[in-house]
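Then we have chain A:
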Amino acid sequence: MNIAIILLILLAGSLVTYFSGNRFASKVAMLFAIAAAAFSISLLLEYQSTGATSYSIEWISKPNIAFSLKVDGLSLVMLLLNSLLLPIIMLTSISHTVKSERILYSLVLFMSFAMTGVFLSSNALVYYVFWEMSLIPIYFIVVLWGNGERAKRRRSAMTFFIYTFAGSLFMLAAIIYMYVKVGSLELHDIYNANLSHTEQIWIFLAFFLAYAIKIPVFPFHTWQASVYQKAPIMGTLLLGALMSKMGLYSVIRWQLPVTPYAAHELRSLVLILSIIGVLYGAIIALRQDNLKRFFAYASLSHVGFIAAGVYALTYDGLQGAVILILAHGFGIIGLFFSAEVIHRRLKTPLISKMGGIKSSAPKFTIAFFFMILASIAIPLTFNFVGEFTIMYGVYQVHLGYLLPLGASMFLGAFFMLRMYQYVMLGDKINRSFPDLTINETLVFVLSAVVLIFFGIYSKPIVDIISPSLQELMTYINR
Partner candidate 1 sequence: MHDILEQVGINNYIYLSALLFCVGVLGMLYRRSTIVMLMSVELMLAAANMLLAVFSVYHQDASAQVFVIFSMAVAAAEVAVGLAILVAIFRNIGSIDIDNLKNLKG
Partner candidate 2 sequence: METGLILLLLIFPLAGFLINLFVGKKLGKTLPGLIATAAVTGSFVITLIYFIKIVSTGQAIHVHLFEWVSFSDFKANFELVLDQLSLIWLMFVTGIGALIHLYSIGYMKGDENIDRFFSYLNLFIFFMIILVTANNLAIMFIGWEGVGLCSYLLIGFWYKNHKFNDAAKKAFIMNRIGDLGFLTGVFTLGYIFKTIDFDSLKLAVTTTSNLEVSGLLGLGTLCLFIGAMGKSAQIPLYTWLPDAMAGPTPVSALIHAATMVTAGIFMITRLNFIFNLTPDVQLFIAIIGAVTALFAASIGIFQTDIKKVLAYSTVSQLGLMFLAIGLGAYHVAVFHVITHAFFKACLFLGSGSVIHAMGGEQDMRKMGGLRKVLPITFATFFISTLSISGIPPFAGFFSKDEIMVVAFENNIGLWVLAALASLMTAFYMFRALFLTFNKGFRGTEEQKHHLHESPFVMTLPLIILAVLATIGGLISLPFGYSWLNEYLSPILVAGVPAEHGATSHQFMLIGISVLIALIGLAIAYYQYIVKSVVPEEDDKITGFAKVAYNKYYIDEIYDTLFVKPFYVLANFFKNIVENIMNAIVFGFGYLIAALSIPLRAIQNGSIGLYLFFFVIGFCSIVAYLFFV
């Protein structure tokens, strides 16, 4: 099957939604999202029977750039994450009308299109184009449909845009340098390029800047909290569940195998930064009163955990990181959506004004509590499998890294349960808190089912990703 079709589906979806009119926009967009999900599942089935597939057409003859895509196990799971989350993300807002829906949903689909491109492309320039393309829709989503004062959110979105864009330019410079050096930007040519040690270090740092800002890794995270807070729910979910994963995926695909020497040389530096991020996010979350901002810092802590797994440069670290990327994607949806559910009902984002919700909304309590459990990685959730594996990966590097990283086990539990206590428990009476609607329940149920199923039986995912990761490891350990 031609893998470019999924890009076409999403692009066509974006256009059709734009012209469909506000009344049907959300339904049309949902249709395309489901079509994309169905297609990626069929890709999965095909992958299981035939293995990795690729697709390439001539694009620019000089410099020699081909529009080439490739699906291996790693890309496939990222693709699945993207396309399975898209309908769920849309479901969060589908029964909630906003102004100019057709443009909003069109942008959401376009963003998904760009991110899919990032996950699939196997040519560095194509990859870069998609990478930057994904920035445009999210800027408009935040500015036009966000929360809070317009001027302020414009400022946050602009900061975010320029910050990430500036970081990416360093990556572009590195890509151009590699083209000059290698004469091709095809993935496996770059992998096999003979770069000197100094070159590798510079390229590694250039890539790191782009990815550290996008993921974000401490201390490049300053844009994150305010953008997450000000974005509308779909924007927050796209950012938190998918866009940060784009950065992590890119580290695995584009940074480590290209510059293995530099990666080993600078491992302790980036590992320490990631771990600081984990602890920093966990501690600073204690003092957040805005629930979405709270989750933003929680997310900073969690993606730091994943980054630590990636930069451990061990097979287990990578495998755990990919697993946690998937798990965190589904988990973060539940968390941010819980904040949204509360916000819709109580009309306040402040934790200090919440409390006592448990008595009036039993279904929501179960859903929310489950999501919290998943995020603090209780065994039998998918997150645990990821964290467990990452921790072993980091352990193999040195015990000294594991202990501060592992401190997030109880720090994470501390800030999460503390938040839960003040939001849900206590004896404040919130009469105006109706329980979940069907659509809302569906969002939670869908993500919870994934988290539990793979938490108990993660072998299918591991079977898909391990061949690709093994291959990448041979490059990383060159």
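A quick word on the picks: all candidates are chains of the complex that A comes from, given by their letters.
Just a few scattered comments:
As a convention for this text, contacts are C-beta pairs under 8 Å (C-beta built on N, C-alpha and C of every residue); 3 or more make two chains touch, one makes a residue touch a chain; residues count from 1.
Everything quoted here is computed from the prediction, not taken from an experiment.
Touch between chain A and the candidates 1 or 2 in this complex is found for 2 only. Looking at the complex, you find that chain A touches candidate 2 at residues 159, 162-163, 166, 219, 222-223, 280, 283-288, 314-316, 356, 358-359, 362, 366, 373, 378-380, 385, 388-389, 391-392, 395-396, 399, 402-403, 406-407, 409-411, 413-414, 417-418, 421, 424-427, 456-459, 462.
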